[in-house]
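First up is the structure itself, then whatever we jot down about it.
In this view, the complex is presented without one of its protein chains, the others remaining in place.
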Amino acid sequence: MSDFLDTLSVLILLSSFVLMANKRIKSYIETFRIQSLLIALVAGIMGVDSLLTEGRFDILVVCLLIIILKVIYIPALLHRTYVNVKYKVEKDFILNIPILIIVCCGLVVFSYFTLATVDGLNESIFNIQFVNSVSVIWIGLFFMISRKKAIGQIIGFLVIENGLYITAMLSTQGMPFIVDLGISIDLLTAVMIMGLMVFRINEKFDSIDTDQLNNLKG
Amino acid sequence: MELFLRNLFLASVLLYLFGAVISLILMKRQKACNIIANFICIAASALGAAASVIKILWVNGPIGIFGFKSAIPFVSLDMKVDNLSAIFLLALSILVLCVSIYSIGYISHYIGKRNIGLFNFLYTTFILSMIFVLTSANAVFFYISWEAMSLLSYFLVVFESEKEKNQRAGRLYIIMTHLATAFLLIGFMIIYSYTKSFDLFGSSAGIPEAARNIIFILLLIGFGTKAGVIPLHIWLPYAHPAAPSNVSALMSGIMIKTAIYGLIRFLLCYLGIEHTWWGVVILVLGIASAVLGVAYALMEHNIKRLLAFHSVENIGIILIGLGVCFIALAQNNELVGGLALTAALLHTFNHTLFKGGLFLGAGSIQYAAHTKDIEKLGGLIKKMPVTALFVLCFSLAISAIVPFNGFISEWLTYQSLFANIIPGQAGLNLISILAVAALGLTGALAAACFVKLFGISFLGLPRSNQALKAKEVPVTMNIGMGILAALCLIVGLFPFTILRLIDQVAIDLVGSSILGQLHGGFLIVYYPLKVSANSISPLALLIVLIALILISLLVIRIIGGKYIERKYGTWDCGFEALNARMQYSATGFSKPIKIVFKILFRPTRKTTFEGDWLYHPETIEYTTSFTSVFEEYLYYPMIRTIKQFSQRTKFRIQTGSIHNYLLYIFIMVLALMLYNRFV
Amino acid sequence: MGLLLLAVPVLAVLLLFIFKQNRIWHIISLSASSFLLIIAARLTRNVMLGGKVEYSYLGGFFYLDALSMIVLDIVLILGFIVSIYSIGYLQEEIKQGKVAAGKLRHYYMLMYSFIFTMVLALTVKNMGIMWIAIEATTLASAFLVGFYNEKKAIEAAWKYVIICSVGIAIALLGIILLHLSSFGVLASGRFLDWTALYDNAKSLNSSILRLAFIFILVGFGTKAGLAPMHTWLPDAHSQAPSPISALLSGVLLNSAMYGIIRTAAIVNHNQGNSIYTGRLLIGIGILSIATAAVFILTQKDYKRLLAYSSIEHMGIIAVAIGIFTPLSVFGALLHMINHSLTKSMLFLSAGNILQKYNTKQISQIKGVLKLLPFSGTAFLLGLFAIAGTPPFSIFASELSITVSIFDGKSIWLGVIFVLLLAIVFAGIAVTLFKMFYGNHDQKDLKAGETNIAGTVCILVLLTVITITGLFMPDGIIELINQAQSIIIGA
Partner (left out) sequence: MNSMIYILVQILVIIMAAPLVNGIIKKIKALTQKRKGAPVFQMYFDIYKLLQKNSVVSEVSSWIFKVTPYIVFTTAIAAALLVPVSTKLITQQIPGDFIMLVSILALGRFFMMAAALDTAGTFGGMGSSREAMISSLIEPSILVSLFTVGLISQSTSLPQIMNAVQNTGVPLLHPVYIMVFLALLIVIIAETSRIPVDDPSTHLELTMVHEAMILEYSGRHLALMEYGAAIKQLTFITLLVNILIPSDQLIGFTGIGALALSLVIYLLKVVLLSVIIAIIEVNTVKFRLFSIPNLAALSFILAFLGILQYFILGGSHV
């Protein structure tokens, strides 16, 4: 089973690479949806496993939550936002894509390098899963840095959250249930608020380009 | 006795507090507030002066006045008076007494224009904070009072806050003093880190050598700034003129002396002097301050700025005494050490008297003529004869001219320098000799400067309408100045009155009484260590002078007959009539010296002609200015650099781009992970 | 009793939702905050007597000890003061036409949800829930920051939400690792339970714990405004309505700092010393102070300046926590209290100034003391206070911290620390003091305070911070000492 999880973790990492390579906001959302699906898969597998071995079903609930929220609701919400704001096709990223990908590779190496010596994290397989999932977080963060559009940043944030989810899932079989629940609610609210803000930005700045948000300096 | 004394001090402190409260309560009734608050201050200061004298003469050892320990760690308010504190308290009380009498009249011209209740509140609490500085028994309380003193004096400096100039002065003052206080705080903290105590009366045995030297430098910077030591003096000539004159008198008369107190308290009493170079540094700073201070004073035509620079000069003279004291003590030469300390303390006391008086005089001039610019004054001696007399006394005193008090302390300083020159230590001796030369130059330049101040503003013809319309000031103002002037003369003639008190301090600090060296009743006679006898007697001189004047009057009467005088105009070079513009101006007066010391002033001049031909101009405009070397070449570049740095980094870091901001977080996380990898 | 703390804000939000009248909103807000204050007083007493307040129901999630009580008290006291201040402030804003009358309800609802999240963060012992609550504070306050709905306000809100969310997400990674480090040590019911973690600190996996600390430091540090993650702070604080700035600065930063303190306590307990956390905290703390010092020197907007000053003070607290001696932790907690009271007073008086002059530019303001004799004086004295001038209260806590730095013989650190503080003072003096004096240019401004109740609050705060510099009630000292021994471990 751990091989399976291992593969999934690599796939999730890959999906974030794919995300990084995306050029259009629409495809961001789709890639995110796929990544969330993969995570839900991980949760599902572990949920079934824990149901069988320990009789716990909370991970399955979490899995369901992920599917509802991240696979269905949030992408839809984002899509709606994206449709509602006037979007002009512009270059969205700061560096060109190959360089971004190389940086992302570097991030994975870096994660490995820095985490390899940590006791308790450096048992072989476990380590790979952990490094992969943590890398997803950094790639998400880097995605936020590299994208100019507000929606891109929301996606980046969601990828970070995905990375956290998968990290938690793979390393500790998920957080305590109540915490997971809370995190989901928070996430939902955050995305809704960010979405609302995108509207407002669009309203005030006539664009969702965050580069225009530079009136406050010094 | 001790109990009585404690109550006396407490009563004085409580009276000040009461005065502060009363002036807030009576804020709406300005006239009453002014009179009552000042009377309370007078009473309190009289009590304080009496208590200080009693303390020094009849009670040995420090006495605790009150102690309050707050629940907050280290914050404890502990008031203790020993002889050193008492002598400074005495100076403070005397000055406050006179200034408060003066204020009754002086502040009255603010009535209806300003918030007098607030002013009196600040004034009283300012005095109180100085008392606490002088009597605090632990470093934290000292620090608190010190900062409170700075804060309150800042508010007094910006009291007339509409003027941009005053605001700038206040800002400069509070920044300089706060930065300096940071050094003090570091010094106190280093002391604490070794002794685990803030007690000023405790032992400093646990502090290692290197730390002592660092503490010395820190405290020197900290106290030096407050004292106005060159090159840390730049706030002083701005802040003192900005404050109302009675406050300037307090600031210059006693506040900057608290720094001297601090140096003595922390270095001499607490740390103990072990290195000769401490003394040398102080001596050299003293020399620089004395000479440069008076040199800059000469260039000033704003009375109060001029006086402020003289404060720098006099602090220099005090530091020369203190430096000699430190050098001598480092070499275990207690007699010279005691002598030099006596000189320094006496000069501190004297400076309080005459500089306080001079600032009050400046206040009177401002009160009467509404200007501080001496180029606009003239002929005031006929309008305000009493003020003129007192200012003359103070001018003579500050120029170290017999028979006034300034001479006594300078004489003692000379004597200590003289005694400090010992064959076999060439380097030190050369510094001492330079100090002698510097003192000589300083004295002569000071005399020149005060001839200028007195001559241009009080003598001759009025140079402006304001000066023409000046009237004598209210009698209370003259009483305040009069007491100070009388004290200047009394201390000058009977120095033993005050030397007896100072000697007790010297016994405390140095361990040897030098009173035996200075015996002679009303005459001051000082025997140097080995041979010969050096002595002076201002009183005898005064008697001789008076006798000679009487005799010469008699002789002239016999030879020349009755004195007949004819009034006539001054020689006007054949023009139509003498007018005020034909007189020498203050600028003209000090011009030769400006040219001689070009390197210090870097004078610039600009002449513009209007009219068809150079030799028949319609108007000529001539402006001359000088640059303050320290401001121009040290402070401004520094400030500019810091400002630019701040400006640039500000926009480089906070760029407004959210990507950058996220990048910071990102880099921070990665950096910390890397750190964790290697730890 | 304790649960009322959580119930009252929720109730307030509900009531605000129901009622439609302007005046009733004010009354609801006022009564809710005073009610909270009364409960807080009761609880404080219980904590002082019993050491902690715990309830068994709902999985025993409710937990209050001296440490959380202190921060909670700050939250509720400031909440009360801000609710009084807001009445006059908002009325004036409505009068000036800056805010639509209907938005008053949004304002109060958001404010009480903000208070609710903050109370939640402080009253739970589960670190996970604490994280959730802290994340929620961002969400609740985001629209408060963007309340004015202008370009700049929106920009600030956007940056606030994004940066804080990212930061807090990193903190979640830390929490996950914290959870991981306790794997196999704690029973499943006590996962992420702070007391359990603390009690079993010695047996936690120390190298994972160290990693966890890094992420929590960066994450909560973002929220607490520590450099270089502070970038959202000046924007948000300057654009938010002044009472909200007061809350953000006085309350929000503290709650985030509270998270760091809790974690640091566990890590230090686990490591047996404070070297690891100490280095990081002191480094970041000094960096924050230095950043603030540089930025304050040439600052042109007074609310931004106050925001930078908050960064500085968070840096000071971080340094103090980094030193981690009883004295320094005592100083840190005292500093938290003092800073919150002083800074919120400053923001509130800045609010009065802003309302009077309608500009945040320092250069356009003159003669504050004449126009606003009370708030102006409070602002001026508050600036001295915030710079650590005695006899104001911040001096007392800075003294404790400074002493504790020097006590450990880290003299160079102390020297840098003290000098940086002095530079900050110089910066404040250079930039801000000119607004107070002189005569203002605009003729149409009338002298006098508009927000009477608010000004009274400011003056009360001023009195408190002046007196507590020298005289602090024994009870509070006792409480802080309790909290200190919780962190250090008796």
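Note that the chains take the letters A, B and C in the order they are written out, and that residue 1 is the start of every chain.
We adopt the following convention: contacts are C-beta pairs under 8 Å (C-beta built on N, C-alpha and C of every residue); 3 or more make two chains touch, one makes a residue touch a chain.
A quick note: this is a predicted structure, and the numbers were derived from the prediction, not measured.
Peer 1: Can you list the shown chains that the absent chain is in touch with?
Peer 2: Counting the whole assembly, the omitted chain is in touch with B.
Peer 1: Tell me which residue among B:G67, B:G206, B:G440 or B:G611 touches the hidden chain in the full complex.
Peer 2: Checking the options B:G67, B:G206, B:G440 or B:G611, the one contacting the hidden chain is B:G440.
Peer 1: Touch as defined at the start, partner being the missing chain; which of B:A242, B:I536 or B:L662 qualifies?
Peer 2: Missing-chain contact among the listed residues: B:I536.
Peer 1: Pick from B:I25, B:V475 or B:V544: which residue touches the chain that isn't shown?
Peer 2: B:V544
Peer 1: Out of B:V402, B:V473, B:C488 or B:I653, which is the one that touches the chain we can't see?
Peer 2: Checking the options B:V402, B:V473, B:C488 or B:I653, the one contacting the hidden chain is B:V402.
Peer 1: If the hidden chain were put back, which of B:R168, B:H275, B:R500 or B:K591 would touch it?
Peer 2: B:K591
Peer 1: For chain B, which residues touch the unseen chain?
Peer 2: Residues of chain B in touch with the missing chain: 378-379, 381-382, 395-396, 399-402, 407, 410-411, 414-415, 418, 421, 423-424, 426, 429-430, 433, 436-441, 443-445, 447-448, 450-452, 454-456, 459-461, 523, 525, 528, 530-537, 540-541, 544-545, 548-549, 552-553, 556, 559-561, 563-573, 578, 580, 582-585, 588-593, 595-596.
Here, only the chains that are shown with their structure count from here on.
Peer 1: Find the most central chain, measuring centrality by the gap between its CA centroid and the centroid of all protein CA atoms shown.
Peer 2: Going by the distance between chain centres and the overall C-alpha centre, it is C.
Peer 1: What whole-Å value do you get for the distance between chain B and chain C if each is reduced to the mean of its CA atoms?
Peer 2: Each chain reduced to its C-alpha mean, chain B and chain C end up 44 Å apart.
Peer 1: Suppose each chain is reduced to the average of its Cα coordinates; what separation in Å results between chain A and chain B?
Peer 2: 69
Peer 1: Counting in whole Å, what is the centre-to-centre distance of chain A and chain C, each centre being its mean C-alpha position?
Peer 2: From the centre of chain A to the centre of chain C is 30 Å.
Peer 1: Where in chain A do residues touch at least two different other chains?
Peer 2: Answer for chain A, listing residues that touch two or more other chains: 115, 117-118, 141, 144, 153, 210, 213-216, 218.
Peer 1: Got the chain C residues that touch at least 2 other chains?
Peer 2: 158-159, 162, 166, 170, 210-211, 234, 295, 298-299 - these are the residues of chain C that touch more than one other chain.
Peer 1: Using the touch definition up top, name the residues of chain B that touch chain C in the complex.
Peer 2: Contact set of chain B toward chain C: 70-75, 77, 140, 143-144, 147-148, 151, 158, 161-162, 164, 166-167, 170-171, 174-175, 178-179, 181-182, 185-186, 189-190, 192-193, 196, 642-643, 645-647, 649-650, 653-654, 658, 660-662, 664-665, 667-669, 672-673, 675-676, 679.
Peer 1: So in the complex, which bits of chain C are touching chain A?
Peer 2: 59, 126, 128-129, 131-132, 135-136, 138-139, 142-143, 146, 149-152, 154-159, 161-162, 165-166, 169-170, 172-173, 175-177, 179-181, 183, 188, 191-192, 205-208, 210-211, 234-235, 238-239, 295, 298-300, 304
Peer 1: Which residues of chain A touch chain C once you look at their complex with the stated criterion?
Peer 2: Going through chain A, the ones touching chain C are 115, 117-121, 134, 137, 141, 144, 150, 153, 157, 160-161, 164, 167-168, 171-172, 175-176, 178-179, 182-183, 185-186, 189-190, 193-194, 197, 200-201, 204-205, 210, 213-216, 218.
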